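With one protein chain withheld, the remaining protein chains of the complex are depicted in position.
Then we have subunit A:
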């Protein structure tokens, strides 16, 4: 595992307890489906995601992007299909076990521990990553390695000065950044960002985008991104997957996918022979 500028510059005695995957063939979903009542929210979606690649999942509202994320990270159980991570079938595993295997997830709606401070939030993620959550005989405050690592992740998202602020008192933009810090602190094999910049002010957005770009550049990880801002998608993505009504309608390189007539039709609601409308929507 190559260390880089995203890694925390702290001398830690913590043992890396997650084994390096023997085979880095990545994350693969096959015929993944889920039905709520009579409605199929995700319909037989098959896709493979490879290390070192950032894949954006786009589609209109209600297309099933977040549901697909929930199926991959284990928050929802698939009605049919399978999820494989590094050639291991993880379909039957719950969310905690999948996180343990290296699937890290940041949520679209801020989902934190409101009564705890920002630092304690990140420390929980670091403690999970290094599997020390079961230790009941040692003071948490004495684990300087965990605290330093957590503090460094807070610095990365420009929240170093807010470390001791209870999350409930943080402004929305800072809570979004903290959501990303928790994901970084998990040091996952698969980064899943669900609209990471939603609700952020214009000057805060670059911090998060630079972080994602750094992960992509320096770490050989699988990155999945759900994002509505097409300029962000175009600038970061190696590949775009388009969902519509729960079905995968396009999958390929950004330029190729955006130019695709099918995508123009289902995602933008226009055909390619209406360049003005299409052009403004994707830029």
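Just so we're on the same page, a contact is a pair of C-beta atoms (placed from the backbone, for glycine too) under 8 Å apart; a residue touches a chain by one contact, two chains touch by 3 or more; residues count from 1.
Convention: contacts and distances are computed from a predicted model.
**Q** Out of "FIST domain-containing protein", "ABC transporter permease protein", "Probable tRNA sulfurtransferase" or "assimilatory sulfite reductase (ferredoxin)", what name does the UniProt record list for the absent chain?
**A** Looking only at the record, the undisplayed chain corresponds to "ABC transporter permease protein".
**Q** Can you say which of A:125, A:180, A:215 or A:250 touches the chain missing from this structure?
**A** Candidates A:125, A:180, A:215 or A:250; residue touching the omitted chain: A:125.
**Q** Among the options A:105, A:149 or A:162, which residue touches the chain absent from this view?
**A** A:105
**Q** Touching the hidden chain in the complete assembly: which of A:83, A:118, A:159 or A:182 does that?
**A** With A:83, A:118, A:159 or A:182 as choices, the missing chain is touched by A:182.
**Q** One chain isn't shown here. Among A:94, A:171 or A:206, which residue touches it?
**A** In the full complex, the listed residue that touches the missing chain is A:94.
**Q** In the whole complex, what residues of subunit A lie against the chain that is missing from view?
**A** 73, 75, 94-97, 99-100, 105, 107, 111-116, 120, 123-125, 127-129, 132-141, 143, 146, 182, 186
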